[in-house]
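Here it is: the structure, laid out below.
Only one protein chain is missing; all other protein chains are in place.
Order of writing sets the chain letters: A, B and C. Residues in each chain are counted from 1.
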């Protein structure tokens, strides 16, 4: 691959997670989540989040998001999210499919964050109780966002407060939850239910797991429908121990936090190096492990000539490129890319 | 676990498959199926099935079945299957969800096999073109069946011929495909498209994989919608190499056939031993790796006292128990169970 | 039309209902049910059913049934009904569509009535709480049934009691509600909520309306979702006064009961006359306005030669014909048909 920083999905599996799979292989285990690993995972996550939670291990983020939304929105619901949210842009209508046709109502805001004022305004005029319009049903936030930014705790609390005022539950798409958490340097509880989040897509795949995510429901009394929704969607694994064991290993010895800190540090290093080059512009503050950066075409061409390609983002004429670092990004690779970029930028300026 | 022969889902992962996961972990790989393992898998399965096929790797059988049916039935379709079919009994309405509300039309038959005469009769009177009734859309067969029996090639061809007469595609739920294949001792092509099957849920999880199945479409030109359906259902894995590598290892050196032969042999051994005991009745011929066996309550109690429990099936008063053997069932365990059963039966007769 | 007794849907509109449409045409009225006629209809139906009810006027029976079921079953629900139920046979999967994929679980029974023992047995083994199976969600009864029979009050109560034991609400498809009511000679309350019915499709179209049905919810507190479900399905009429006024006229001066009594009497007259002919067999007791009658082919041919055709039912070889009488069936026509049938039967016997 000559594509650099293409995606955190292109990275392999963190070795302790692979070892955990082998360790979980001894003997028989009850199927469909009746195994010991799943039980331990619920205990572990309850401990981590400082309250009893219901846990649904899954293999993909789209499944976690879509099932979460189906658990909190009726088919005639309106789900408020940012236009750039993964659930809107990158899941091929998964939330619409799972909810039976709910509508994603898009709320703009800088840095791929929902603007609180706009959300409040839209909800105030949503015509609640008028069956001509979809019924306001939920707010969905992405943390870290699709622009590589991170909601502050205050921002989260403010949005959740608006949601609560209108009686709406809050979903968090935490596909890059760990990257946001180490960025804010707070507890998992602070970034979720203490801020007003009701249901969380807890991601691990992008941060070192093979294929493991979990829906976490902060009020377990509300989790009953998810057992059925998950099963009929084909997301209840027969050998669920292998999902649970991935997540247990992910949380063991702070592997998840170490992985995320590394990825974020690599993104910061890349951002710092690129940000100072002439003609190069970072679209947003780099607060997690993603950069969206406008590169002059001459730089793009210069880099390509040296064997470095990047992932173009949005309309081709914009010059924007997405770079994503991962748990195992090599600092030497970052430095090699930066050196080449500096050279290309110098040439292109001359 | 004191439950014996509870399910082939309770067994662990076949060692070569676990090793393949580790081997696939080196370096980066394109995500969402753009990786080399996925490409090799398509080549390998095309070779195995003796024609070019389209392949969609997945993690669960319910996903494979539901997506397959959604690819061949409109929302207003009727899908003909046996009442005991997994798609009808054990998937919580997955096919109805994925198809947007198609109807499973149930066709009885012995040994959990669709009776050809009944299928022909129902289709003849289905009122095609009359929009008051669902539109006949597909026939779905399970091979091996949910009763542990196996359709003969002639039976498959006859049902497929009826389907073709009415213009309906045929789906095969091959959750235990390998067990059926070694039972018939034929080629994969003979048991599928040469017999008239259009789309196959090719199972591996029950036969030694960690979590790996594949939809196989025998006419790749008809596979386009599955890319979208799979993605929006959350069944497109970002790190798909780990699904593909499982299936490659599964097929390597005939692992899949060796595993299935062993499981079938263990079921036959169990059937032979139990079948001769007084008061014990096998519900159906044992042709794969499952037994459904009526046990006198005194035998059940006697076995329980010795620490052997089995999985009750159907109404509690029936006395039926399901026993499923796996790729790693220990012959010594079979013999130990048989010895205990003989003892219990002798006591209960006296 | 040379088709005799083809359907009660082939009859026109009862004159007082047509007059009511004209009477409702004066002046403006609030749209979407904010009109006076709709308010009066709710009052009138509350009076008629002897309790406060929520009312949703609609134009078709399929809409009434499908929306009713969507209001009481989750997408992963199981709805228990007779195989011959209209919701299963004649609505092209409407209930599956509206519920988001619920499953109709079929319970046999004589005369198109659910057998209480079978229902109890199936529910006892439905595996409640096990997400592999659909969750038992509702029981749906048809009154009068699709076979032209009528559940007695005791039969209704017994089935509703079984449903209540399992926590399931009861839906009644009352497409021919009036025909059943006059057959039982009881009050609307007795045949519905007093017997344990929770939600009713109250039909009028087949009994003289132009296009008017109503969903009646006996606990109005549970009706909220229907406002949204109805609207998004396109069944909220902008000029709803014209639905409400049809139903008001239908109930005025016992028009509905008079119409139904006439239709039932005509069916009884036809049944009596045909039932005595050699070789003719009534499939079920004639308790409403439908007959299902086996006619010898010689009789069918003889009648056809005289210009009388009937609607064949089921497999063509069975010789069964459906005859439906209506609010305006002419007794002279019945007698003319009977005379011709007698002649044909005599010839065919000779």
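The criterion applied here is as follows: a contact is a pair of C-beta atoms (placed from the backbone, for glycine too) under 8 Å apart; a residue touches a chain by one contact, two chains touch by 3 or more.
Every value quoted in this text rests on a predicted model; they were computed, and no experiment measured them.
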Hidden partner chain, touching residue among B:24, B:120, B:139 or B:229: B:229
Option from C:11, C:223 or C:299 whose C-beta touches the chain left out: C:11
Sites on chain A contacted by the missing partner chain, in the whole complex: 75-76, 89-93, 96-97, 99-104, 106, 121, 124-125, 131-134, 314-315
Hidden partner interface residues of chain B, rising order: 32, 74-76, 100-101, 131-132, 135, 225, 227-232, 236
On chain C, residues whose C-beta touches the chain left out of the figure: 1, 6-7, 9-13, 18, 21-22, 24-32, 58-67, 91-94, 96-97, 205-206, 210-211, 228, 231-239, 242-243
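In the analysis below, only the chains that are shown with their structure count from here on.
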Partner chains shared by chain A and chain B (touch criterion as defined above): C
Interface composition of copies chain A and chain C: same or different, split at half: same
Centre-of-Cα separation between chain C and chain B, whole angstrom: 41
Where chain A and chain C are represented by their mean Cα positions, the distance between them in whole Å: 51
Overlap residues in chain C, where contacts from two or more other chains coincide: 75-76, 100-101, 131-132
